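Missing here: one protein chain of the complex. Every other protein chain is in place.
Now for subunit A:
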């Protein structure tokens, strides 16, 4: 690391911290984020465990892309009565359900129908209930076999991404004291923090969709996209903290006898990067708020998933990932 060997770097080993010749007292005793790790783990478990229970016992409210079926978004150009819409849909014998949206829109969900069959339903609603604005139709149909493939390929992608990220981090952190073993500890902890965010997000959506029966908790390709973004973001956030730990470990080692303990280095690094984590997440949340304001109904579940995921990702990168690393090092010490 060329930049660490600069004279300036040696003069100021730990920016913002007093380093004296005396054995260093725990930095920032007031903000001992690592020492109180059990509290933070407990908070995470408090949210994740109910989600996991809900996932195991209730499962998910699946959108049509994961379940197979047809979804028609219709807009009547004149007020339409929900009961009438339901009656017409029921008469089609397609296992249909009807949901009323805003501004005269309806969402009709049925078993998988090909476009000709879809057109028949739209035509019937048009003639029997109220005129339908054909330029505002959105129709999605997914066959059950396709739905299975989407799920399988998505899960495979996540698994492959997780393994590659683990390897990449192990590679990047292999120079830390402890070599490849330490590298895998860093990578593994980042992955655990990532699992934290994924389980928290999917758990909350399972509760929303199946316990509270809200449509916003639907699992569809957009949710998948959101979950994958969260995966990227969570790792992104965690790496920034880990990178600082890596840098501070090197600086701390130069102090010789007075070097900080691993726990102290971790705590210091978290404090040094916390401002950045919070500011970045805040700007992303601002952008998400803009998406929520303008994105329209179809994007609401997506934005909610991103919101939860990014909050969780920020939390786990500050309060879980490095603490897991500390615990891991205690269980499996290096050198």
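Simple rule for what comes next: a residue touches a chain if its C-beta (ideal position, glycine included) is under 8 Å from a C-beta of that chain, and two chains touch if they have at least 3 such contacts; residues count from 1.
Definition applied: contacts and distances are computed from a predicted model.
Trainee: According to its UniProt record, what is the protein name of the omitted chain, chosen from "Protein translocase subunit SecD", "Spore germination protein KA", "ABC transporter permease" or "Lactate utilization protein B"?
Mentor: Matching the unshown chain against "Protein translocase subunit SecD", "Spore germination protein KA", "ABC transporter permease" or "Lactate utilization protein B" yields "Protein translocase subunit SecD".
Trainee: Out of A:130, A:228, A:255 or A:311, which touches the unshown chain?
Mentor: Checking each option in A:130, A:228, A:255 or A:311, the one touching the absent chain turns out to be A:228.
Trainee: Looking at A:34, A:219, A:239 or A:266, which residue reaches the missing chain?
Mentor: Considering the complete complex, A:239 is the one touching the chain left out.
Trainee: Of the residues listed, A:102, A:257 or A:293, which one is in contact with the missing chain?
Mentor: A:293
Trainee: Please identify which residue in A:56, A:83 or A:164 touches the non-displayed chain.
Mentor: If we include the chain that is not displayed, A:164 is the one touching it.
Trainee: In the whole complex, what residues of subunit A lie against the chain that is missing from view?
Mentor: Residue positions of subunit A that touch the missing chain: 1-3, 6, 8-9, 12, 15-16, 73, 114-116, 118-119, 133-143, 145-146, 150, 153-154, 156-157, 160-161, 164-165, 168-169, 172, 221-222, 224-225, 228-229, 231-233, 235-237, 239-240, 243-244, 246-247, 272-273, 275-276, 279-280, 282-284, 286-287, 289-291, 293-296, 298-299, 302, 306.
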